[in-house]
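Missing here: one protein chain of the complex. Every other protein chain is in place.
Coming up: chain A.
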Amino acid sequence: MKKSDTLKGWALASPLLLVLLAFLLLPIAMIVVVSFWQATEFAIVPAFSFENYQFLFSSPVTYKVFWATLRYALITWALTLLIGFTVAYYLAFHIRSNAAQTALFLVCTIPFLTSNIIRMISWIPFLGRNGIANQTLIGMGVIEQPLEWLLYSDFSVILAFVHLYTLFMIVPIFNTMMRIDRALIEAARDNGASGWQILTNVIIPLSKPGIMIGTIFVLTLVMGDFITVRFMSGSQSANVGRLISNDIALLQYPSASATSVVLLVTVLLIIGALMRFVNIRKEL
């Protein structure tokens, strides 16, 4: 390649490169740097110390909280995948007209017309001790005492996560499903495949890239969340995000940074492992 071509290439790539440098790489580098600093009750001292990491890895709380975070992520992933795949499948293969497909797809996005926080808070009057759910159930005679686990519990946290993030599963799966040649399904039927066999032998394998992209969305969103867990658990459950936010509230920036770095590495490792299973590049 000629030298001027190389230069032109870099020049064309430079705006994006600069944006990524300034707003992605630099902040992460800062966090990594700060994670090695030391902090006292009243001061933050630049240093190169492994103190924060040592503390983090020696504390049983860290493992408990990371496990709790992972558990939220796994349960939310399983539920959003189940719901997301079903909805996408229905939209892609059962709705024949394009107009109805677009309309129903837009209906799926309606929850996104309000903010995350409002959507979460709107669950509270519904799930509360004297909320609509409990009153209805008592009115119907199904239960006598209000259900305590409806709100401020793992149940409500996961419910909110599923509500918030299912669309992130629906969109990529729907997208890959729409690209499946309909003749393949006819060919499968011609070869004697039942409806279930078509699903497991043709549609699921061909939807894998969409499933993988949705999985990455949901995992990263849930792993990084702190506000949903705080609101929906009534501050009774912890996850890594809350650990970080508490540190920040106490101005313990070095400790918060160290936790962030560990969280980032954990999430990257998970995604790295997922990418080994499915090549999403060819589908993007």
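The rule is simple: a residue touches a chain if its C-beta (ideal position, glycine included) is under 8 Å from a C-beta of that chain, and two chains touch if they have at least 3 such contacts; residues count from 1.
Following the convention adopted for this analysis, contacts and distances are computed from a predicted model.
The protein name that UniProt records for the chain not on display, among "Sulfopyruvate decarboxylase subunit alpha", "Amidohydrolase", "Glycosyl transferase family 8" or "ATP-binding cassette domain-containing protein", is "ATP-binding cassette domain-containing protein". From the options A:Pro60, A:Gly139 or A:Pro205, the residue with contact to the unseen chain in the full assembly is A:Pro205.
Contact with the chain that does not appear here is found for just one residue of A:Leu12, A:Val107, A:Leu184 or A:Val265, A:Leu184. Mapped onto chain A, contacts with the missing chain fall at residues 181, 183-184, 186-194, 197, 201-202, 205-206.
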